[in-house]
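Reading through the structure tokens given below for one structure.
What you see is the complex with one protein chain gone and the rest in place.
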């Protein structure tokens, strides 16, 4: 299982979390005020993540928000996106929203179901995965992530789930998308344990390690949170590029353990379009299990 | 494909050969003169090999004589013998005599059909195979075998098929049974290329190599020829234990490239019983493809 | 010769105190029935191996059967933590409530799959491209670098894992233990071939000819199977593709049950010690619960033709 679960585990706000959150005030997106409507922070995260998938081909997914985001992307910006589930399923067409990564509904009617040996060896390590989604309990400015322990490894304050497939996804997926809710506890200056390598100590070190050790992955490319969108700049550090409608720069800064680098002109994330919201609410998560 | 093919390839008399041979004069076996009948040298080889399988459980087989021998053993001395075909079939119940190791008749109705990765990794290297059958173009006194080249490797006089699975069968099957026709060209003082290790330079060297390198195999245990049966003595060398009815000691010695060690009292191989011959002729090879 | 045994006999004869036990299955086909029987027979000092310990090992740890976990992801998928295990791992929790601290040996998913694969293949190690620049090799000294003999690349290696016993749940097997399954396959094949002893638990015991009709569907050959146990609904609250659904409600309920040692023990008393076996557990579960988990319809695979070759 990949990552968002790790977050649910810690009690920090979770990318895959199920807790309801109040709808954010509607911003005015590119579609103009006429299209304005209310949407939740989770819906904004899903929409922002889905848009980042434009042009991608093969995505390694877990359940929860990433699953909805990739399915939204398939219906909007990335119609040819192919989904690989960590549990060994390729080409799933679930008849209902899968509740776990191993839901039988993703098997029935899929294109291929394979052993985990085959999935990890041939699909992931073999280099077929363009985008892996990860989340974690902690992330640092260079996108290194921890989903193992809070505190000391031998005597942990909180024992988290551990890597699952996160470690090899971070190394072998061509790029990594991160979905996490922001908080001082999750966006930290220094992570307690490095489960999934990001840009290590910076772009230069990371590039050398990837080259010398033959990683297929180029590392994290985007972090989508409940408040903002970050990409990684040429030094390998997270850069605040876009703030979601309804969120403020202060809120973003107050929920991070370091002072974030900023784009010259951070933009406001375009609000979800009515069609994006309709797809989420009517087709992808009609019961609102992940998006309320 | 395992070995007997290698022999067919060289033009030496072949364990899996198809050339007809005149029936040997009938010996008088334990069943007394009343049961005397004629039988071919190939039938004697098959019967002798089958009897050696008493008490064995899992056998790795190729086509030709070994295939008939194991099937005879299943009907006589080793009713619980399980067959693993190198092509990836376990528990075959062929409706006809398979003509090749990949005959579709061994697939239909089998218990399991697996990839070659699985066959070689889990079945053979995993240690499930008790007996592997091998043959070769050349064998030496210690049971080392060559199925690669006659002459120099770079500029061979005769290019043989090569290892196939023989090399890993010799190393990973718990023991190796050899079926080969004898000749000065095949039973040689020194083999030109070592494809399948036997007892190396002798029992002591072999035991050390097996221990230090973690081989599962204990090496060759018996060599059944058209003339005789050899086992390996405590020095790791082939020992003539039994001469087939109709063959003479002189014939055995004249068809070997070294002076064989002999048991104190080499016995005469008991002749095929009427039931053994009936099974071969009526059930296992009614067209006499391998046994004439 | 038939290998069909009762769960009680199979566990009594094949699982010993101190064994390394793997009850595998990635969300699918997790054999809770075997885990519960191990609890009932009060096996002790087990090393429990699984990629995802899941509720089954949370229960087995709570019952005191285990001294060590070998794993890659320790959680209740989609719900949260495994509280009984966490109580024996985290410093913050007052000691004495549960038995001695639980030893952890931790890999990633692919590391665990590689360990079983090396075990099944009798290899001294399995190489993989993972663990670079992480703290995992520091946390677990059995994750070691290995240099390729081609070029000067270094990758990581994990050691073989050879369970004393592997338990596999499946849709069907014959009396010899030839086993077929469909849906998610996880790494049951590798875990079974790696094991010294194998217990197969099935929903249906079928005639050998059912297996032989589709030999490519066979995942585990009878050759490596020591016992076949017929235990319908034996994977609940996990699931069996085509037979019943995952009981997600129970996965959520467990989160509350396992938060306290006392409620955990009460649950074990009622649902494990308090029943004689899986049949009674299913009866206790009730026909309504069972039927609510049945698929809403059939999705047949269709048949292929192997052909008769005479």
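We call the chains A, B and C, going by the order they appear; numbering starts again at 1 in every chain.
Here is the rule we go by: a contact is a pair of C-beta atoms (placed from the backbone, for glycine too) under 8 Å apart; a residue touches a chain by one contact, two chains touch by 3 or more.
Because the structure is predicted, anything quoted here is derived from the model rather than measured.
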Worksheet, complete the sentence: Shown chains contacted by the missing chain are A, B, C
Worksheet item: Per the definition of touch given earlier, which of B:37, B:80 or B:100 contacts the omitted chain?
Response: B:100
Worksheet, complete the sentence: Touching the hidden chain, out of B:55, B:214 or B:286, is B:214
Worksheet item: With respect to the chain omitted from the figure, which of C:44, C:68 or C:217 is a touching residue?
Response: C:217
Worksheet item: Which parts of chain C are in contact with the chain that was left out?
Response: 122-125, 127-129, 142, 144-146, 148-151, 153, 155, 157, 159, 171, 180, 182-183, 185, 210, 213-214, 216-217, 241-243, 245, 295-310
Discussion item. If the hidden chain were put back, which residues of chain B would touch it?
Written reply: 1, 5-6, 8-9, 16, 63-64, 86-89, 99-104, 107-109, 113-117, 120-121, 124-125, 148, 151, 153, 155-168, 171-172, 193-197, 200, 209, 213-216
Response to the item:
Even though one chain is not shown, chain A touches it at residues 58, 82, 89-91, 93, 95-96, 103-105, 107-114, 118, 121-122, 125-128, 172, 214, 216
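Following the convention adopted for this analysis, only the chains that are shown with their structure count from here on.
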Practice prompt. Report the chain whose mean Cα position is at the greatest distance from that of chain B.
Written response: A
Discussion item. Using mean CA coordinates as chain centres, what's the gap between chain A and chain B in Å?
Written reply: 60
Fill in: Length of the line joining the C-alpha centres of chain B and chain C, rounded to whole Å
41
Item to complete: Mind pulling the residue numbers of chain B that touch at least two other chains?
Response: none
Worksheet item: Which chain C residues reach two or more other chains?
Response: 117, 189-190
